[in-house]
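Once you've had a glance at the structure underneath, I'll fire off some questions.
After this line comes chain A, so read on.
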Amino acid sequence: MVKVRLWGSLASAIGDQTEVEIEAGTLRELLDGLAERYPALRPQLDRGVSVAIDGIMYNDSWFTPIKEDSEVVLLARLEGG
Partner candidate 1 sequence: MALDSKQDTNKRDFKIVGTRPPRPDGIDKVTGRARYGADMSAPGMLVGLVLRSPHAHARIKSIDTSRAEALTGVHAVVTRADFGDVEDGATADTLDNCMAGAKALYDGHAVAAVAATSDAVAKQALKLIEVEYEPLPHVTDVDEAMAPGAPVLHEGRTNETVPQGMSANVISRCQFGHGDIEAGLAKADRVLERTYRTEATHQGYIEPHACLASMGSDGQADLWCCTQGHYMVRNTCAAILGLEQGKLRVTASEIGGGFGGKTTVFLEPVALMLSKKAGRPVKMVMTRSEVLRATGPTASSSIDVRIGMTKDGRITAGFAELRYQGGAYPGSPVDMGAMSAFAPYDLENVRTIGWDVVTNRPRQAAYRAPGAPIAAFAVESAIDELAKGFGLDPLEVRLKNAAREGTRASYGPTYRAIGLEATLRTAKDHPHWTAPLGPNQGRGVACGFWFNFGGDTCVSLNITPDGTVTLTEGNPDIGGSRASMSMMAAEELGIPYDKVRTVIADTGSLGQNEVTDGSRVTFAVGLATIEAARAAKREMCRRAAKVWGIDEDAVVWEDGAAKPSGPNAGEFPPMKLEEIAAIASNTGGPIAGHFEVNAEGAGVSFATHMVDTEVDPETGAVKVLRYTVFQDAGKAVHPDYVEGQFQGGAAQGIGWALNEEYVYGEDGTLQNPGFLDYRIPVASDLPMIDTVILEIPNPGHPYGVRGVGETSIVPPLAAVANSVSDASGVRLADLPLSPPKVLAAIRSR
Partner candidate 2 sequence: MQYLSPTTIEEAVRYLAAQTGDCRILAGGTDLLVQLRSGLAEPESIVDIKRIDDLHQISREDGGWRIGAAVSGAEMGEHAALVADWPGVVEAVNLIGSTQIQGRATLAGNLCNASPSADSVPAMVAARAVARVVGPDGARDVPVIDIPTGPGKNALARDEFIASIFLPARPERSADAYLRFIPRTEMDIAVVGCGVFLKLGKDGTCADARVALGAVAPKVLLVEDAARALIGTSLDDAALDAFSAACSAAAKPISDKRGTAEFRVHVTGVLARRAALIAKNRAGGAAQ
Partner candidate 3 sequence: MSKIHVTTTINGDPAEFLCEAGDSLLDVLRDRLSLTGSKEGCGTGDCGACSVTVDGRLVCSCLVLGAEVEGRSVETIEGMAEGETLHPLQRKFIEHAALQCGICTPGILVAARSLLERNPDPTEEEVRYWLAGNLCRCTGYDKIIRAVLAAAAEMREAS
């Protein structure tokens, strides 16, 4: 199981849970698992999120490995100028 930290608006969508646990070995499994287990997160997941895994930002790379003890934080999707 991987612990995932959610930012405030996501947390409030699922009853103020700021941390959830998901069975996932990759980024794709993580995002699919979240959407399945917490349907209330779907609108935001569909709009796009960024994910910080051990302090590194990922946007789309499905097969990014996630370790059991990785720090995983969901973030609003980042865009730049």
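The candidates were selected such that all candidates are chains of the complex that A comes from, given by their letters.
Here is the rule we use: a residue touches a chain if its C-beta (ideal position, glycine included) is under 8 Å from a C-beta of that chain, and two chains touch if they have at least 3 such contacts; residues count from 1.
Owing to the predicted nature of the structure, the values given are computational and were not obtained by experimental measurement.
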{"item": "Of 1, 2 or 3, the one touching chain A somewhere in this complex", "value": "1"}
{"item": "Residue ranges of chain A touching candidate 1 (in the complex, touch as defined)", "value": "5, 7-9, 11-13, 18, 43-44, 47, 52, 54-61, 64, 71, 73-81"}
